[in-house]
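Only a portion of the chains appears, each positioned as in the full assembly.
We just call them A and B in the order they show up, numbering each chain from 1.
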Amino acid sequence: MSFTGASILSIEQFSLDDVERIFAVADRMQPFASRERFTKALDGAILGNIFLEPSTRTRISFGSAFNLLGGHVRETSDISSSAFVKGESLQDSARILSGYSDIICLRHPTSGSVEKFAKYSRVPVINGGDGANEHPTQALLDLFTIKKELRAKNRDINNLRIALVGDLLFGRTVHSLCKLLSLYRGISVVLISPPELSMPEDIIESMRAANIQVNDCEDFYKGIGDVDIIYTTRIQEERFENKEMASKYRGKFVLNDDIYTKYCSSDTVVMHPLPRDSRPEANEIDFDLDSNPNLAIFRQADNGIAVRMALFALVLDVVDQVEKTSSKIQWYVSRK
Amino acid sequence: MSFTGASILSIEQFSLDDVERIFAVADRMQPFASRERFTKALDGAILGNIFLEPSTRTRISFGSAFNLLGGHVRETSDISSSAFVKGESLQDSARILSGYSDIICLRHPTSGSVEKFAKYSRVPVINGGDGANEHPTQALLDLFTIKKELRAKNRDINNLRIALVGDLLFGRTVHSLCKLLSLYRGISVVLISPPELSMPEDIIESMRAANIQVNDCEDFYKGIGDVDIIYTTRIQEERFENKEMASKYRGKFVLNDDIYTKYCSSDTVVMHPLPRDSRPEANEIDFDLDSNPNLAIFRQADNGIAVRMALFALVLDVVDQVEKTSSKIQWYVSRK
């Protein structure tokens, strides 16, 4: 695809080349994400960061990524303080709001609404999550994390063995990740979930059509035993119709140091789209794994900055400007 | 008036020369509003954008206009998260908040409160709407739109024939627009509303005193038949004491392609302060008019950027700096 001026709506837009192009640019964004240098590539540009559903990390990550490229951010994060309540159509909102910025990130509670918004927008739109449908930048940063974690072990994504754990029915991040994995060769996926929350059949079929080896595994401990990556997801209570059903499965797929040591290979990487639920009854990934160097969840969150910078730079066609307009940072930076 | 350092509180501040001065500067802002160039005229300045009543488009429009001039924006959009709940007086808020920015935009639910705030503020204040009272920047962008739409037809505002449709009792934007029209010659205004929502008598009188020809018209189809501009307004439910009364008038003044073709001149321009209510029971302006080149509602919203940039530039006295500190935009811009 040509990125210039394109909206980023779904993982299905991308070919393998597209994904590799995004990751190559994300690698070039690393010195900026880690505050070695700063750039003026988007000095004067405006991001409309519109979040009509609760979010902190995705919203701030998009905004910071745009600031790191030198741009301004105008934000809407409260649906009640928005004109949407006054009977305005999504297409009107799109036409009007797109006059106020150079690019828009939109999170919307309804599946398909971001695509509709983009159709009427006069500027490119990035999908920040539309209901249970898609969250393409999360899937990209997940795959970018897999790539980097494997690269550190001198491997690449081809021939990856990955276990997807938890709520595979409602978790849009695993759905998108599965689609992205279909672009690679020799992948095998282990699905571990309660039967009521199992992966939708159409996604399993499309993975098989792409020659991914898919195995269902009812035994959590066996399923995590022979993989390169364990990708655990949150039980998303807000997707359930009643909270009792949600709580029934809480705590069934806990990963802690004991279980990791007993059942996993010593270099199995642990990922999670975050936030992890650390309440005692959930405790998805125990704190006692925090010192394990294979716990990649915080590196994963950090990678979101570089991937989102890459998308902004590609869509607004300033990739080559980023280094050209850059300088060394003069203030105190603690991170390496 | 001298704009430098002045607060913009009411349409009544402006002479014809003032209005024409604002529009001349707004024209010069166009290349910046349409992202051909960007400027550093207000690099380092801070706008305090304080919205104590729900709003999306006005709030973002002010913020983006300030960003487009190179400035920073600090925003407050949630009344509950404000110190106002702790018993602080408006005059204390004004004195303190005006220490945090170079200029303030304030929307407040109570008539007259922005003027009071401005009295105690140490920096210029722009009225972003105070209850049912005034919304001067909306009136200016409406008149600027009329001027541009007529200019495209080689006409000027003098001798304009305009129909004002809908809720003329509570709609503050039509009230302010009427006052502005009083500055011009040969204007004729057709008022079309249900009797209970008719234009306040004092505004009619002041229009007549300014030699505007004012005609009441109970028949919607007749009233829109012989005018240059149809200006339709939203039934503002939040201004009614009960919702039944509001709904009684919904849908009575629908404009669609059929009605437009049958009753209007082929070059009648259609305007609306937005948001238009597109719920089936309201449907103020039908989607089937969206492809009609005379539907000016989106150009109208866009004009808000140039007009607000002009006001900022005039009040902060940087009109001549805007071009001097400007550069060509290097990133992808889709709009013409």
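Observations on the model:
Criterion: a residue touches a chain if its C-beta (ideal position, glycine included) is under 8 Å from a C-beta of that chain, and two chains touch if they have at least 3 such contacts.
Since this is a predicted model, take the numbers as computed values, not measurements.
Sequence-identical chains make up the whole complex; the displayed set comprises 2, and the total in this structure is 3 copies.
By definition in this document, only the chains that are shown with their structure count from here on.
Distance between chain A and chain B, defined via averaged C-alpha coordinates, is recorded as 39 Å. Chain contact summary for the complex, chain A toward chain B: residues 4-5, 41-46, 48, 72, 74-76, 78, 80-89, 91-93, 95-97, 99-102, 122-124, 315-318, 321. Across the complex, chain A is touched by residues 35, 38-39, 51, 54-57, 60-61, 63-64, 67-68, 70, 73, 75, 77-78, 234, 274-279, 282, 287, 298, 301-302, 305, 327, 329-335 of chain B.
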